[in-house]
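One protein chain is absent from this view; the other protein chains keep their places.
Letters A, B and C mark the chains in the order given here, with residues in each chain numbered from 1 onward.
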Amino acid sequence: MTDTTASKTPLLCVRDLSVTFGDGPSAARVVDGVSFDLAHNRTLAIVGESGSGKSITSLAILGLLKHLGGRIAGGEMLFQSDVLGRRVNLDQLTENELRQVRGNEIAMIFQEPMTSLNPVYTIGSQMGETLALHQGLSRSNARQKAQEFLDLVRLPNAKRLLDSYPHQLSGGMRQRVMIAMALCCQPKILIADEPTTALDVTIQAQILHIIRDLQAKMRTSVIFISHDMGVVSEMADDVLVMKASKPIEAGGVKEVLSHPKAPYTQELLAAVPRIGSMTGTTMPKLFDIPGQEFAPETVPAKPVDRSKPVLEIEDLTVRFDIRGGLLSRVTHRVHAAEKVSFNIYPGETLALVGESGSGKSTVGKTIQQLQDPVSGAMRFHGQDIFSLPADDRKAFRKQTQYVFQDPYGSLNPRKTVGDSLIEPALVHGLVTSKAEAKDKIADLLVKVGLPADHAGRYPHQFSGGQRQRLCIARALACDPSLIIADEAVSALDVSVQAQVVNLLMQLQAEQGLSYLFITHDMAVVERISHRVAVMYLGQIVEIGSRQQVFENPQHPYTKRLLSAVPVLNPGVRPTRPPLEGEIPSGMRAVGNEPAPVTLKAVSDGHFVAEQAS
Amino acid sequence: MTEATQNPTASRFQRFRKSRFAKFEFVAGVTLTCVLTLLVVFSGVLFPGGGSEVNLLARLSEPFQSWENPLGTDPLGRDILARIVHGGRISLTVGLLSALGSVVLGTVIGLYAGYYRGILDSFVMRFADVQLALPFILLAITVIAIVGPGIDRIIILMIVSQWVQYARLVRGSVLSLREREFVQAAVSYGLPNWKIIFSHILPNAMGPLIILLTLNVANNILLESSLTFLGLGADPQTPSWGGMLSEGRSYIQTAWWITVFPGIAIMLTVLGLNLLGDWLRDELDPLSKTR
Amino acid sequence: MPVFRFILQRALQAVLVTLAVTLFVALAVRLTGDPAVMMTAESSSVTEEDLIRIREALGLNQPFYAQYLDFLKGLITFDLGNSFFRGSIADLISIALPSTLILAVASMGISILISIPLGIHAALHKGGISDQIIRVLSLVGLSFPNFWLGIMFVLLLSITFPILPASGFETWSALILPALTIGIILTATNVRLVRTQMLETLSAQYVMVARAKGLSEWSVIYKHALRNAAIAIVTFLGLQFGNLIGGLVVVELVFNWPGMGTLSIEAIAQRDYPLLQATVTILAIMIVAVNLAVDLVYGLIDPRIRVA
Partner (left out) sequence: QDTTLNVAQRQDPQNLDPIDTFRLSWGSIGSNVFDGLVFRGEDLELQPGLATGWEFLDDETRIRFTLREGVEFHNGEPFNAEAVKYTFDRLLGEEGEKGPQRSNYTSIGEVVVVDEFTVDFMMERPDPVLITKLAGYGAMIVPPMYIQEVGEEAFDMQPVGTGPFRVVEYTPTVGVTLEKFDNYWNGEAQVDEVNIRFISEDATRMAELLSGGVDIALNIPTPSVETIQNHPDVDLVAVDGPTVVLTRFNTANGITADPRVRQAISMAVDRVTIVEALLGGLASPISSAQGAKSFGNDPELEAYPFDPEAAKALLAEAGVVPGTEITLDMPNNDETFREVAQVISAFLGQVGLNVNIRTHERGVYFNDIIENGKTGEIFYYGWGGWTFDFDNTAYILYHTGERFNPYVSDEKLDELLDAQRQTYDRDVREGALQEVARYAHEQALDLPLYNTATIYGVNTSVEGFVPAPDDRARYMNVTLD
């Protein structure tokens, strides 16, 4: 790399960039007048709502728009190119020149790690391809170099990975491979488009750490695209805020995040759940959203009545058989839930947290009877469910309702939302006439803050947040006593997420609902829950009141989870230790059962698993 | 293949530019199919003679020479146009009935097999394998040797050997739909199975089903003509496109029009149906609906 | 080990399917009529004794299961026995099978050669003029009755402009018309398939990534996109093989191609049980084998189903 010290001119200088799609009158301008400078060895974060044009801007820099049917309608992108030996306007380059820049001087990590790698080629060949192209390396040299970079992103067993195919890797590993691939030609600019959105907090922390580390080593300039303010605050030197294809605000990270000027930036920051912001309080608290319908004070913080639980779970165990071998015998089992026990009381929110794959959904599904347990007991208002005959058991599906993670996926795209909403009530005979149904639908819609006349619309005519409300409305249709919300807000934009969380809390206050709130987002948990249960490898390793768990985490895993959450504290780089390796899996050979943990009380209502060693 | 592997931006773009061709397909497909269907439906009114009036004096008249026989006549002096219009009845009946029969049978079985798995499911899959290994034409020839020729038998035969395709397709959709969250949601609030199958799964499996249906209607029209060509179809007095082709081939050098026009009729019909099917495919694409 | 298991399982399935097909054919064929009667159909003076004699000579007096077992035994030992009318079945098949295979491979070849570049071109220019022309043409190609197309070719290219022979199979030129007839129809479907598959893979994220790496268009399309599209294309081609054979039956007749289709149709007409059983079984084995091969190739090009 020939970095001729910090020259005065910025490395990349974007001026008034506009991008349109389509032509003629129907042309859509998706990027409108974006300008920024990217200096050597600096990180520019582009933040903004979904669809504001962040990804398109980066594709424009790489000259890839035309493959999507887009066009640069105006502006220039000046870039100091070494391969071409001059300062060029990226928009004016021939395809051939562009190819020399792409991947070589400007590299990009795309938004979705799961689909960015070609499934039919090995990691080694996909990385080697770039090296051979831009650096003219021989096969074996390219392989050597690829391995070095895989080591650099701290992938274990890099040598073996070279011959692996993408599907054999977890999401986190794939994202690290992508980073290695983008960096292997030591580009001058690395564009990272939401590199961690799809990932778990702990893996996210790991990846952010790697990017920062490598940037420091290679003195690369980074354009970091994200909508997560916490992440931005950890990563960026400068920030550009976009909304609806236009730049809203730009400046140094401290300045923008601490003293936002534009109302949109302020709104965005308000919605960010900040971990630790609830320290000292015992009750859940609504998000403070400017201009929302109800004031936080309307939700009285009622103490939970702990005399009679709604739901009691005792030693619930769920395992999945993995078959293999010639006779397809069960060779392994996934111990998704091992002897899980907890209670939920009326009007209480129990948050079930843990890493991906720790068994949270399995517990939720078992309670909803979507999954059969291996053993264990479950009581609703004292009634033992599993001992009932199958038909009688189903009736209890009215008592509990499940809100699925993907609001779009869980609404039938071919039914009007009205039909979808009323279906559970119809099944359980809660409404009998058309008129009654209509009223009920209207009632439900209003309850979740949607206009009653939207009943005739189809799911695709709603926004993500609205759809999530619809799912909640449907769950309310049978007047359940318990709602299981499985990652019900993870897919949402921060501002929408805040609205939905508020809605849930408000409903709880009004109707005394209980929630089992499944998530891995600790910041949201802090807001919403009364109590928290932490799952690790199918077992509950820590359970206690929210305050106990957050303010006095005992189990190392809980600590790790908490420390992984990015903190919105501009300018301050996190000091958490880098995490290594992959999460251990719950899959075990038959006969090799995990040792059950024993929970030990730390204080009143706060239990922690005893350390094995 | 699944939605997940697609780049959302790109598919958005495809939607955005969903070309004018879609419209062309629709217009051309609908026009062709409608015109042909109308002709066939009103064949009795248009050509009351049924196209079977023999007139040996006018045999083998060339096309485009007279208003009386605009497309010429066959060796028995019968009007080609009238016969084509009447012959369409057989073709369309076979095409539609066989496809409808197999789609209903196949869908019900496919839904059941996919939803409940079990014995029926393995049976359907094995049956599909066997059926795949037997070329339909040979099967048809053998069976017709047993039961004798006839349009009704051809239709039944087509149903018997094609329902599996639908069953397989539906089963496949069901297997993936079963895991979709909205179905899981329906299970979670206790909807009975049959309701889940018919009100949640079936409507969402319709897309590919309809495409297969239009394809099969088209294909079965071709198959019928092949079978009639082999002498296994309708009786000689009933005009049918396949029959006309088969009768005309010996005259191919003297009177090309006997073969060429029914061939074109088949082509246009099949083309119309295929165009419609193509259009439907785009239309039923869930991505294009989210617009 | 798992690969081995996969192959074993598929092979076992293939054997079962073949068995089911043979059993079905053997049964169905015996319902079609008495070959002794058929054999003497146009001979005016046949007595019941004659018929019994013929049946005995043909081995038809044995119970069905014995006949079927005999047939299976023959199949396993590659001894297909004798036709009722025309000598050793192996001899007949040794002419018919290669010629059918040649025709099948040639038409498949034609269609692949045409449809892959065309389909890719259409996908790359989606919505453009050339794409629309290709789409319409492919639909038109789908709409021909195959035998009619064959007859039209003969009319045009053998009679009106006598460039190519209308029948025969010894010369390469005789292969062109029948292969073209089937090839065109296959091409029509394949172009559409290649086009949709390419559209799908071209819009995949990894293709964009490949471009972002600075790879040339050529390697983006042929190395990254096509290889992925091939997964679906190959499966489809396998499934199509059965249809191809069905189409061959009719087209062989038109071009007097001495293949398995012609042989089967003759066998049915004469109720030549052993011959019909043999031809249909061999066709079925071919189809099953091709699909088995496709499954294996599929594993080669798609590492995801290749179990590590």
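Definition applied: a residue touches a chain if its C-beta (ideal position, glycine included) is under 8 Å from a C-beta of that chain, and two chains touch if they have at least 3 such contacts.
Given the structure is predicted, the values throughout are model-derived calculations rather than measurements.
Colleague: Using the contact definition given at the top, list the shown chains touched by the missing chain.
Modeller: Counted over the whole complex, the chain not pictured touches B, C.
Colleague: So which of C:V21, C:A123 or C:A166 would be touching the chain we can't see?
Modeller: C:A166
Colleague: Could you pull out which residues of chain C are in touch with the chain that's been left out?
Modeller: These residues of chain C touch the chain that is not shown: 33-34, 37-46, 50, 53-54, 57, 82, 85-88, 91-92, 95-96, 151, 154-155, 158-159, 162, 165-169, 253-256, 258, 262-263, 266, 269-271.
Colleague: List the residues of chain B that touch the chain left out of this view.
Modeller: 52-54, 56, 59, 75-76, 144-145, 148-149, 231-232, 235-237, 247, 249-254
The rule we apply is simple: only the chains that are shown with their structure count from here on.
Colleague: Whole-Å distance, chain B centre to chain C centre, using C-alpha means?
Modeller: 21
Colleague: Could you check chain A for residues that touch two or more other chains and list them?
Modeller: 112, 115, in rising order.
Colleague: For chain C, give me the residues that contact two or more of the other chains.
Modeller: Residues 204-205, 208 of chain C touch two or more partner chains.
Colleague: Across the complex, what residues on chain C touch chain B?
Modeller: 13, 16-18, 20-21, 24-25, 28-29, 31-33, 126-127, 131-132, 135, 139-140, 142-148, 151-152, 154-155, 159, 199-200, 203-205, 208, 232, 239, 242-243, 245-246, 249-250, 253, 261, 264-265, 268, 271, 276, 280, 283-284, 287-288, 291
Colleague: Please name which positions on chain B make contact with chain A in the complex.
Modeller: Residue positions touching the partner: 4-5, 7, 9-10, 13, 16-17, 180-182, 184-192, 195, 199-200, 203-204, 286, 289-290.
Colleague: Where on chain A is chain B touching in the complex?
Modeller: 21-22, 28, 55-56, 68-70, 112, 114-115, 368, 370, 394-395, 397-398, 401-402, 404-406, 409-415, 420, 423-424, 427-428, 460, 471, 474, 477-478
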